[in-house]
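Below you will find the structure I want to go over with you.
And now, chain A:
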Amino acid sequence: MSAWDTRRIRKNQRLARAASYVRSGVFESGDAVAVLESVLEPGDRVCVEGNNQKQADLLSRALASVDPERVHDLHLLISVLGRPEHIELFERGIASQVDFSFSGPQSLRLAQQVADGRVRIGAIHTYLELFARYFVDLTPDIALVAADEADASGNLYTGANTEETPTIVEATAFRNGVVIAQVNRIVDRVTRVDVPGDWVDLVVVADRPYEIEPLFTRDPEQIDDVQILMAMMVVRGIYERHRVRTLNHGIGFDTAAIELILPTYGERLGLRGEICTNWVLNPHPTLIPAIESGWVQSVHSFGGELGMERYVAARPDVFFTGRDGSLRSNRALSQNAGMYATDLFIGSTLQMDPDANSSTATLGRIAGFGGAPNLGNDPRGRRHPSQAWLEMTSSTHEIRRGRKIVVQLVETFRESGVPTFVEHLDAVALGRMAGFPIAPVMIYGDDVTHVVTEEGIAYLYKARDVDERRAALAAIAGVTPVGLLADSTRTQELRRDGVVAFPEDLGVVRGEAKRSLLAARSIRDLVTWSGGLYEPPKRFRSW
Partner candidate 1 sequence: MTPHIGDSYAERNARERARTLLDPGTFRELLDPFARMRSPYLAAQGVVSQSDDGVVVARGTLGGVRACVAATDGRFLGGAIGEIGGAKIAASLELARRDAERGTPTRVVLAFDSGGIRLQEANLGLLAIAEICDAVAALRTHQPVVAVIAGRVGVYGGMSIVTALCNEVIVTEGARVGLNGPDVVETEAGADEFDASNRPLVWKVTGGRRRFAQGHATALVADDMPDIRAAVEDAFVRNRPFVAIERPEFPDPGLEREAFLRAYGITP
Partner candidate 2 sequence: MSEEVSRGRAWFERFAAGGARADGLPASVLAADAPLDGLPVRWIAVVPAPQARFPRARSGEMGIDEAFGVAAAVRGVPPNSAIVALVDVPGQAFGIREEAIGLQRALAASVDAYVQARRSGHPVAALIVGKAISGAFLAHGMQAGWIGALDDPGVDVHVMSEPAVARVTRMQRGDLARIASEVPATARDIASFARLGAIDALFEVADPQAPTDEEYAALARALGAALRDGSGLRPPGERLNRPAAIQPRALARRVRDELAAGWDA
């Protein structure tokens, strides 16, 4: 006879070991290290909630402080390796394996840890892919999550930043893992139930509110004429042309520029209600003027954005909000929505090769991808048609499918001497050096339908073959090594055939690309547009 409930038995043993620190499901923040040392066993899979916004930082700091003699060889599961103590886990021998999505601020230190053999990377995932594996072959033994409030029953309220908490908790709780939540405060009655209490085992009140970054705030003051020119091209050459209504935007200044010219340039073109009506994106402050001007019907968000709480709560027709009025975000569902239900993704990259493969990896850094690859691909499981989706195919066959519009928006050079277009991505060498079986490509070239630079647009989906794709890309790659290979006669032909368009081909007047076209030119203007509801974080204030 074999036992069928070993996971449950182990879970009960873990909680029993920590019992002396716990009263009614709650322990003190000062006991966090001791509780983790009691609950954890060497080799455990530990999922730490940490993404590019919300961080369970009390718990990650405690985890980095456990005795490596007692707790070692953990397998860390984490969306974003963003905090210094995440890397300390490897340095101190507490964790020896990691599966993750993104490591932005720690990418240099992570590469060093890999080189030193202190940690083995299982794989670099997209968010959705990592979450999916929590339910298949990477189910956590322990989950360390963060919330705003808990009540006596363990119900959690996560405010605007629900993000991935329900996903992590679900994967852990329903396979007899232990769920530990740090909360900012314990209340009699939670404002709203975002995670039901019987999915949560232990609660701790953090010594300070969880760490959160205003990652999606772009100060309009820093948007320049070149970005505005590119934004104008996108509006005319892509959104207007394909009647793009459902979409996702990246977090760059160039996409912020698009958001800010909708109420001016877009309005003049008579496109309100015709394009950009339904969005999947965080509450970008730069979207406020478009929302206020009646462009936006709905926005579903991966997470919240600091300072946007009151504004979002006052616009429940647009945002997904709870009964309490505040935003309900959900990273897994929003990634899914962005993948399957939007016609267009537009984002940026650091490097692009002649086949339009792109990567944000640079030598010496292991940065990962985040959500872009989920949004920036063509989901071949899609079955609902739309005008934009169907326009991406020229097939007239009785069996045909459309295609997601995937746009890469880049300047030909990042800094004066650093070209965006390169013969070979750094990712290739990086992958080889780190021993990855595949190079860490963010968006594969064959998923990319349009590339926009300050020179023009390459309509890659129209190219008849690989050679024409390369020629189209070279035609807009400026004076980069890739662009210098462009043949001007060929470029003229491509323009005539509509595979390449320069601003003048799109009716975009270069001289109009001025900051005066922005509906808001400062954070202050955004506050004005919001009627005082937007409360920008300190670092963005100039008053």
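Structure notes:
In the analysis below, a residue touches a chain if its C-beta (ideal position, glycine included) is under 8 Å from a C-beta of that chain, and two chains touch if they have at least 3 such contacts; residues count from 1.
Regarding selection, all candidates are chains of the complex that A comes from, given by their letters.
This is a predicted model, so every value here is computed, not measured.
Of the candidates listed (1 or 2), only one touches chain A in this complex, namely 1.
Across the complex, candidate 1 is touched by residues 221, 263, 292-293, 515, 519-522, 524-525, 528-529, 531, 538-543 of chain A.
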